[in-house]
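Removed: one protein chain of the complex. Kept in place: all other protein chains.
Now for chain A:
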Amino acid sequence: MSGSEPKTEIIEADILVIGGGTGGPMAAIKAKEANPGLRVVLMEKANVKRSGAISMGMDGLNNAVVPGYATPEQYVKEITVANDGIVDQKAVMAYATGSFPMIQYLDKLGVKFEKDGSGEYNMRKVHHMGTYVLPMPEGHNVKKVLYRQLRRLQVAVTNRYMATRLLKSTDGRIAGAVGVNTRTSEFLVVRAKAVVLACGAAGRLGLPASGYMFGTYENAANCGDGYAMAYHAGAELANLECYQINPLIKDYNGPSCAYVTGPFGGYTANNKGDRFIECDYWSGQMMLEFWRELQSGNGPVYLKMDHLAEETISEIETILHTNERPSRGRFHERRGNDYRKRPVEMHISEIGFCSGHSASGVRVDEFARTTIPGLYAVGDMASVPHNYMLGAFVNGGIAGADAAAYCDGADLPTYDEGALLSEKARVLAPTRRDDGLTPHEMEFKTRRLVNDYLEPPKVTAKMEIAQRRFAEIREDLHYLCARDPHELHRALEMQSILDCADMAAAASLYRTESRWGFYHLRVDYPETDPDWFCHTGLYKDDNGRMAHRKREVAPYVVPVAEDEMAAYHQLRVKTPAAAE
């Protein structure tokens, strides 16, 4: 890159939302609805029109709490049980009570949900206990609807700016963030009273088995920047050892999707065509049974639909091939896969962080507040478990409204100038060299090591090797070289990925037990230990080192009986032999 220094622009706002995917736009919208006078800036690495997990739309709501089908209490119980009891129930309850009003709000804005002849929502059962899935066969307009609302409410959008670090005031409050343009490398400093992090999952942590770096389950733009920024700002992150690992179409590496096909009669089967799990809802326990089936020699595991009627299959095809991941159809076509004739081969995804499907993330309470005053986190990167798309919307809305109230009467904090200068130096370092290591090779190596040493079953000795190898890569950052703004953007992402890899290893080593099925299966500590019935917190201590603490599970607002707690541990289909 040329030697001239990129420009820096500094702007002021009341609320800065980082990430314009799902939860971020809703935070901006609800902040503006709460107080139209607020200056709300939405900073997005890509383009809010088509960014994030729902860039093409969505196949359905995975966790809709709809009156007549489930109560918020039932939902809180289900999620508590699915997470081995380690949940902040107040936060799950805040989601559950906000769920139906949010569906009605989205419906009013023009998002299409499946309804029956009398206009009622067409709910389907996928979870182990209750009924929470609401299909969206015409769910492709979600981003358009959000964008229209952002325009209507005059939210200021800055596309193609990647946030790299949060800024704080000397008294510890949030004061804004630093962004870097992914096409020009120019800096944008947004000063703000409150900041909402909505940067999605850490989806580029493990390497997909295909070896294609961007063939991830998550939108590959979601590489863990949010976790890295929160960590460096001193926020606490919860339960990062509870990885996201999903059952996906082999090689394609996207959902198949059992949530869509299940209610139509499709199911997960082994190579004999037999069911081996009772419930296809994604949980650590389900993934453990999936992994065991592969280990046992009964693999591959398939999604089986070839027993279904033609009209059912064509309906499934229309949903799966036109909506959230339309390239599914294209993939099957090349392989000669036809749901009518052959089951779809599935495999286990790379690891990642994502509360959308598991239970880790930046620690937040029922108001989406992090441990830093004025800093919020929502969606896949915040610690509310199994939140999915509707959770990102609901918690985004909660954060937006709470941040609007927080801004009322608050002054605009002054950020630490030294922190900005050192961040600029860090960002630009890879541009100061003419040769060295490319962002791709450094990212590939980091992620390859994640696969080699961090994937469950987790082995202490392997995770310690991982830490040493990550430290070597960190030393190699002195050679990281970016020759243009696009490469610089990848170089910065690579550093977030390395931070997340370090956090994954440290968090997994800290919890000396096994929990959440496959997500935290530790070979050296195979049992679940009541002493570890707690959240773990990971944070940067005053010496800049990674530190941990245990956090008590707050008293439940919805009691769960002992025998109910084990429901997700009995997912394996009982064979006659096993029943004897």
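Keep this in mind: a residue touches a chain if its C-beta (ideal position, glycine included) is under 8 Å from a C-beta of that chain, and two chains touch if they have at least 3 such contacts; residues count from 1.
The rule is short, and it goes like this: contacts and distances are computed from a predicted model.
Chosen from "Sarcosine oxidase subunit gamma", "Copper metallochaperone, bacterial analog of Cox17 protein", "Ferredoxin" or "ABC-2 type transport system ATP-binding protein", the protein name that UniProt gives for the omitted chain reads "Ferredoxin". Checked against the full complex, the one of A:37, A:68 or A:211 touching the unshown chain is A:211. Contact with the undisplayed chain is limited, among A:331, A:367 or A:444, to A:331. When the omitted chain is restored, the residue from A:22, A:55 or A:371 that touches it is A:55.
Only one of the listed residues, A:142, A:221, A:427 or A:538, touches the absent chain: A:221. The residue touching the chain not shown here, chosen from A:437, A:450, A:497 or A:521, is A:437. Not every partner is drawn; the one left out touches chain A at residues 46-47, 49-52, 55-56, 160, 182-183, 208, 210-216, 219-221, 251-253, 325-327, 330-331, 334, 435-438, 479, 481, 483, 486, 489-490.
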